[in-house]
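First, the structure itself, so that you have it in front of you.
One protein chain omitted, others in place.
Moving on, here comes chain A:
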Amino acid sequence: METHNTEDVTLMEEVVTMMMEAFKELCSILEGNQISKDLFNFEKSTWRLYSGVYSLCRVNSNLCNSMMYSTYGDLLKEYIHGTLLQSLRLKQGEFFLKELVTRWAHYKLIVGWLSNFFGYLERQYIPGNSIPTLSDVGINCFTHMVYGQIMCAIASPAVISLIDKERDGMKIDRTLVMRVFRIFVELGKGSMDLYEKDFEKPMLDDARDYYSRKASIWISECSCPEFMAKVEECLIGEEKRGRCYMYHTTEKKLVSRVENELLVVHETELLEKESSGLKSLLRDNKVDDLARIYRLFSRVHDGLKLISILFKEHVTCEGMALVKQAGDHESSKKVENKDHVAAGLLQEAQVLLIGRFIELHDKCLGYVKDCFQNDSLFFRALKEAFEVFCNKSITATSPAELLAVYCDFILKRGGIDHGTTFEQVVKLFTHVNEKDLFAEFHRARRLLFDKNDSDEHEKCLMAKLKQHCGGLFTSKMEGMVTDLTIFRDMQKSFEEFIQSNSEANPGIDLTVTVLTTGAWPSYKTCNLNLPPEMLRCVEVFEEFYRSRTKRRRLSWVYSLGTCKIIGHFEPKTMELLLNTFQAAALLLFNSSDRMSYSEIKDQLGLTDEDVNRVLHSLSCAKYKILNKEPDSENISETDYFSFNSKFTDRMRRIKVPLPQVDERKKVVEGVAKDRRYAVDAAIVRIMKHHKVLGHQQLMSECDEYLGRIFKPDFKLIKKRIEDLIGREYLERDANDSNVYRYIA
């Protein structure tokens, strides 16, 4: 308990009065125009106030202090109630905000000054008593009296409507807005709670509503690109807005709200628009619009997923259309023409198709690069799309074969940029599943009698394939190319050999190509009985070959040979370009004019199938070099053949084609067998490495390992595992039947 003496009371009253006067003065200064000048003068007298409080409080601590403390609070409250609220009541809208900002500034000044006067309290009274600091009191008073009814109820909405006005295109006072929101921040006393709850949240909600309205209008009125352009504009605007006059954390929230309304909500509807959606943009090659779409949707979570799906669908659709087109074309052509003509046209169509695939592939790659910023999501979509239609057979022809046809075509063609073309082909090739099948067909097609200088092209293609699929894949093909390279040197040596050994000369120009077994497809060798002239050639060459290399055996593949024969017909002498089989057959007629089917067959030593083919090509096809009795369409075993001396043609030199046996089935079977071995090898290799491995893991590792060459059928892998268990390469784990162990 403290005693007051009258002195103290007087002093206190004095100080209080002084304080109130000073306060009034301060207030009026603030109302006036010459604030800074008047404040400067005012300042000079403040030391009196301060020392007054000081002396008062120092002497009589508790009572005086608490009194001074509450006086302080009272003064502030009076100011708020009296001046501040009054002035705000009169204004509205933007004027209101301006007033608010000014009043707040004044208020802060007042709090600052009073805190100065009451500074003693700050240091001596407040810390020990766990009561709010002077500045806190200031804020609390303001919050308590002004916040709810003014800030939240009026100021916030007023600011928000200003923002909307700006969105609609009007210019607003941005600094004003910034100042208002700063009030919220300052009122928070360090935490952003008030700002976020009462300013940010309603503002964000408003933004959401605003853009939701706009979006609904735009989505029905605008095309997709138009919409996207508008969206981009809005987002740029909102970002600027956020940066300019809001707290920095708000910018992100605002932008993401807007993105949500403009992009996420309507994404599906927008992109799937009939005439202007994503697919039509892809069709019409609208690169800029697509790039914008990518840019904008990459901002939102999962925004690109739908785009990649639509992209994939589009590509698949285009690809399948090409496939269908080719399929229809092929079936219609088959109906129209006979076989050999159809074959030629068929090839044309196939080449065209692959060419179109490549075009499509390039176009899509272009999109991924230019519009989709090389995003791996889109590469994958592209790959998946191509895998769908690149692996569809056109009627009976598998895509692997189609590609082989195409490569063949390109290799033979001059005047094009082989390097680029091969690059494109190989890129397309990576989407084909049955790569090993392609390799087989490709090999089978490398015809031997077209040896122009396409070596370097072959090598170029090989190099590119090797790059993408590995050396193992191309090893056989490389063997083939090597043989062709050696061929020229060998031929030259052979010619020299003949020149130097005159008795070795067979009297006929002979060219031989030696193929290394294994590198080339296995051609059937048959025991054709050669006419003596040809037999001599073979002997000579064998002699030559033996002189060069030891321990090598030659098997002759006559089915692939060609002969140039001079035919002395009555009208005129002609040069005939024939297959060796055909030549052998014709030469028989040098010794007899008329022969039966069986005689010919016996003399030639070929199978019925081959004899049939040969005789058909010579008597029933375009060039009737032999007369057939009876003159029917097909060959039968009872037919008789005779030399047609009256045969002639417009040209001097003709080529008599011999249709090849369809090797296709054999190729496919061969590949299937190779695959079985490949899977076995893969499984053993993987198990040897891991020693113990679970079933699923083994399956997926096999898939991955073999995937570069072909897509293994999961049943095939299982069968091979089963087989390997039987052959005791693997066993099941005793405890877990889903785990395999390698048996060393």
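Rule of thumb we're sticking to: a residue touches a chain if its C-beta (ideal position, glycine included) is under 8 Å from a C-beta of that chain, and two chains touch if they have at least 3 such contacts; residues count from 1.
Operating definition for what follows: contacts and distances are computed from a predicted model.
Visitor: So one subunit is absent here. Using its UniProt record, which name fits best from "G protein subunit beta 1 like", "EF-hand domain-containing protein", "CIB1 protein" or "Defective in cullin neddylation protein"?
Guide: "Defective in cullin neddylation protein"
Visitor: Touching the missing chain, which residues of chain A?
Guide: Touching the chain left out of view, chain A contributes residues 694-696, 699, 715, 718-719, 721-722, 725-726, 728, 731-732, 737-740.
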